[in-house]
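The other protein chains are all here in position, but one chain of the complex has been omitted.
Labels run A, B and C following the written order; every chain starts at residue 1.
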Amino acid sequence: MALSNSLHAEMYRRMLRIRLFEEAAVELLQRGEIAGALHTTPGQEATIVGACIPLSDQDYMVGTHRSHGHPIGKNAGLKRLMAELLGRVTGVNRGKGGSMHLADFSVGSLGETSIVGSGLPVATGAALGSKMQKNGRVTLCFFGDGASSEGTFHESLNMASIWKLPVIYFCENNGYAISTPASQTVSVKDIAIRAAGYDMPGHVVDGQDVLAVHAVMTEAVERARRGEGPSLIEAKTYRYDEHAMGLPPSNYRTAEEIERWRQRDPIKLFKAVLSEGGMNASEIDAIEAAVKTDVAEAVKFGLESPLADVAETYDHVFVDPILPLQSA
Amino acid sequence: MALSNSLHAEMYRRMLRIRLFEEAAVELLQRGEIAGALHTTPGQEATIVGACIPLSDQDYMVGTHRSHGHPIGKNAGLKRLMAELLGRVTGVNRGKGGSMHLADFSVGSLGETSIVGSGLPVATGAALGSKMQKNGRVTLCFFGDGASSEGTFHESLNMASIWKLPVIYFCENNGYAISTPASQTVSVKDIAIRAAGYDMPGHVVDGQDVLAVHAVMTEAVERARRGEGPSLIEAKTYRYDEHAMGLPPSNYRTAEEIERWRQRDPIKLFKAVLSEGGMNASEIDAIEAAVKTDVAEAVKFGLESPLADVAETYDHVFVDPILPLQSA
Amino acid sequence: MARVNYLAALRDAMAEEMRRDPRVFLMGEDLRANLYGSSGGLLDEFGPERVIDVPLAENGVVGVAAGAAMVGMRPVLDITISAFLYPATDQIISIAAKSRYIYGGQTSVPIVIRSSMFYNAGAAAQHSDRPYSMFMSTPGLKIVAPSDVYDAKALLKASIRDEDPVLFFEDFNLWGTAARLPDDEEIILPLGKAAIKREGADVTVFAIAGSVSLALAAAKILEGEGVSVEVIDPRTIKPLDVETVLTSVRKTGRFVAVDPANRTGSVASEIVATVSERIFTSLKAAPLRVCTPDTHIPFAAHMEKGLYPSTESIAAAVRKVMAASKPQ
Partner (left out) sequence: MARVNYLAALRDAMAEEMRRDPRVFLMGEDLRANLYGSSGGLLDEFGPERVIDVPLAENGVVGVAAGAAMVGMRPVLDITISAFLYPATDQIISIAAKSRYIYGGQTSVPIVIRSSMFYNAGAAAQHSDRPYSMFMSTPGLKIVAPSDVYDAKALLKASIRDEDPVLFFEDFNLWGTAARLPDDEEIILPLGKAAIKREGADVTVFAIAGSVSLALAAAKILEGEGVSVEVIDPRTIKPLDVETVLTSVRKTGRFVAVDPANRTGSVASEIVATVSERIFTSLKAAPLRVCTPDTHIPFAAHMEKGLYPSTESIAAAVRKVMAASKPQ
């Protein structure tokens, strides 16, 4: 099946792009080229890519503080993302947003907000807008297990349901909000069970299996496009890294737990599926080589890019500032 | 059964106290003695009293903007409530709170807040405090169908569940948030179904049947006292009056709908139950006469009470103001 | 010219903009029932798709409006009472005000958030706030506070056309006012431009929203005493038209700032600080503020009524400034 083969190749490519992009970013952080901290996603690539692949570039997506991978999953180019991490004027946000806001609006991003839970209403509103505009677009809203406890979760799902909005709430349950286990702060084992409280379908899916995520997401997208309303999907997944690279390590998790999850590495698992499915090694190697090149070029592009003029600090506060901003 | 007889008599008495207290208040409003608007509850007396009766004066209760009845249900005296509606210094809040805040802390009230949904976290906190103090007290938290859409609902129920707090979330679903039908803004038919999303029991009960409310509430209180955690109860009920007396009437409901509910008036229904159960007419008459006297005395007390000294305006901003407040 | 009431003028502004621009739509509580009086007839003309009743979920609703705006809609949101902005603070500040900046100009959030300052209405502490000053320190927000019927209509139309998020504060004390407005020509005013509502030579009185008419009345009284008062209405709190104020104070040498908000942290404080800093040597006497003292608002009318700026307190401040700077 050529079509499915090319789809699978694309899934593999995107997962690898996320993994290698972040590895390169962490290296730049450790070399002091990137300032601050990076909330990385190794371990969560299948949830991201499985969720994004069923969407087109015209569909919308809302990310979180941990969203280097999401724009990549949604088909963004790597150069302007890397430049943003480096604070350069060529970055997607011209250096103003940085790691926690790595949003490329040209592929449907509507922002990656670092106030946990604050993206859910925005995604809901985008879906309302799309419905009013009758353009068939769907909005994918990522959020974490931690975010599921915020009031915005409830307010958003209720509105999406009563208005039958084309939005998919996609919870990446990686088991922790920073150091706090979901089992201590989330009152149900499966967050997806809450879908019943909003009269919408809820799905729990293995977040390490990109095909499983893709399947359940495809169903939700079709439902949304048919005008039947929102869905809630919960992918069980894991982050191997600390909450953020650049912060001191903490010991709220055991080495065994981390190792257990590493055994089910989504990229490794899917590579095996591809091989079994008949993709030959040279094809896979070609994908990997291409991704490596892209990442290397993105790093080069970023490092060679200039910083924004300091005067730009005062741009983009308003579309129309009306009066000159006062200086201090 | 004498005990049950006296309990039933007390239920009847409290429902009647609510009904007649509010009738007197509305009359004072129409005579211009009370300023502003009154959010009244005729039709909802059984939900209030059925919910409050299983509690002692030491247990806590949080009310809403529509809470003249709740302190009465919780065993408050009428005089200081009526004085508060009249803005007198003898009022429960010394005239500072008025109709939307008719809270008598001496019977366990923790406030009746007019920011819809804002009482749920407070109730949750009181339950946390009680649990830490190991005093066995239970907190009853009233809220409306409209309030159920606020983020505070979700945040509160989640916390109460994970900490197994002795709190009962009691939704008086009267079908409307001002003019907006719950069917248009609440994504489920029964709000109580959401209990499953917090791993707690949920109950739907006929809010016009004081014994049914009492039974389900008793079960929830016992559960809470046993340390097994919170419950969510939804009573289906109705308000006969406009959203607030003193506002212009609106026509979002049909006369038939109102009439249908009036047929199931909770006081009338319970009076029939009492008669059938063997309470004789003279006993019932005696209760009614006593309530009438109490209400009349409360009105007299209120009207004869003085206003607060204007200087009191600046009291109670702080417990310890530290510096004199500046005047304008 | 037709005589138009304040609330009808707001309704007309919205209707005109909805006719002009199909992207404009309304969201709010009880809009369809026209509960607050500024949405009469809109449901009939524009249908339920463009006149949307929302659940009680202020934070979520603001975020929904923001999301819809990001995909090209122009939501006008009625939050009703200003205090209900508090639950929505996060979406207002973290999302609406900041998104354009964070994403380096990739997006914009053209929403209007209307709310009424319900002070002087016997509505007690939770409903009587005048919180525009709280949002003054947040870059990226525009804040509008009209002082009469004409301005209300003209500024609401400008706000709807503006590309930035606008908080539009309606003063309850103006609800009952009416004025003749042209019915053949469109009225619109630029944001960020103050109005000299009365010219004068001796003292500049800066006044906001409902206090402008009080300042004008004070000016009339003072005219009889031989004092010529210039009254400036900033119309837009943010951006604040500082130049018009400075020009006036350069001429008069005396300054009184009137603000119905609490004194500390008020717009009056801000403009007094700016005038003192920028044109200290033009001042003939200490600039004065006339505000509401730093207290919550009590229910009882006799305690509430003296709290806000009045014609008398404004006139007294002007007399004080004049006395402190007798012409040499």
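The rule we apply is simple: contacts are C-beta pairs under 8 Å (C-beta built on N, C-alpha and C of every residue); 3 or more make two chains touch, one makes a residue touch a chain.
Everything numeric in this text was worked out from a predicted model, so none of it was measured.
Peer 1: When the whole complex is taken into account, which chains on show are touched by the absent chain?
Peer 2: A, B, C
Peer 1: Out of C:Ala2, C:Ala201 or C:Ala286, which touches the unshown chain?
Peer 2: C:Ala286
Peer 1: May I ask which residue of C:Gln126, C:Ser159, C:Ser211 or C:Ser313 touches the chain that does not appear here?
Peer 2: Considering all chains, including the one not shown, the answer is C:Gln126.
Peer 1: Given the contact definition stated above, which residue among B:Ile18, B:Leu55, B:Leu86 or B:Met159 touches the chain not shown here?
Peer 2: B:Met159
Peer 1: For the chain left off this view, which of C:Pro55, C:Pro75 or C:Gly140 is in contact with it?
Peer 2: C:Gly140
Peer 1: Touching residues of chain C against the unshown chain: what are they?
Peer 2: 59, 83, 86-87, 89-90, 93-94, 97-98, 101-102, 124-126, 129, 131, 133-140, 238, 240, 261-262, 264-266, 268-270, 272-274, 276-281, 283, 285-289, 294-296, 298, 324
Peer 1: Can you name the residues of chain A that touch the chain not displayed here?
Peer 2: Residues in contact with the chain left out: 35-36, 87-88, 93, 95-101, 113-118, 146-147, 149-151, 177-180, 184-186, 250, 252, 307-308, 310, 312-314, 317, 325-328.
Peer 1: Using the touch rule from the top, list residues of chain B that touch the missing partner.
Peer 2: Within chain B, the residues touching the omitted chain are 60, 62, 91-97, 101, 103, 105, 110-111, 113, 115, 118, 120-130, 132-133, 137, 139, 151-152, 154-156, 158-159, 162, 315-323.
To be clear about the criterion, only the chains that are shown with their structure count from here on.
Peer 1: Taking each chain's centre as the mean of its C-alpha atoms, which one ends up farthest from the centre of chain C?
Peer 2: Following the centroid criterion, the farthest chain would be A.
Peer 1: Report which interface contains more C-beta contacts, comparing B-C against A-C.
Peer 2: A-C
Peer 1: CA centre of chain A versus CA centre of chain B: separation in Å?
Peer 2: Taking the mean C-alpha position of each chain, the two centres sit 45 Å apart.
Peer 1: Averaging only over C-alpha atoms, locate the centres of chain A and chain C and give their separation in whole Å.
Peer 2: 40
Peer 1: Which chain B residues reach two or more other chains?
Peer 2: Those would be 149-151, 184-186.
Peer 1: Which residues of chain C are in contact with two or more other chains?
Peer 2: Counting only residues that touch two or more other chains, chain C contributes 54-55, 57, 59-60.
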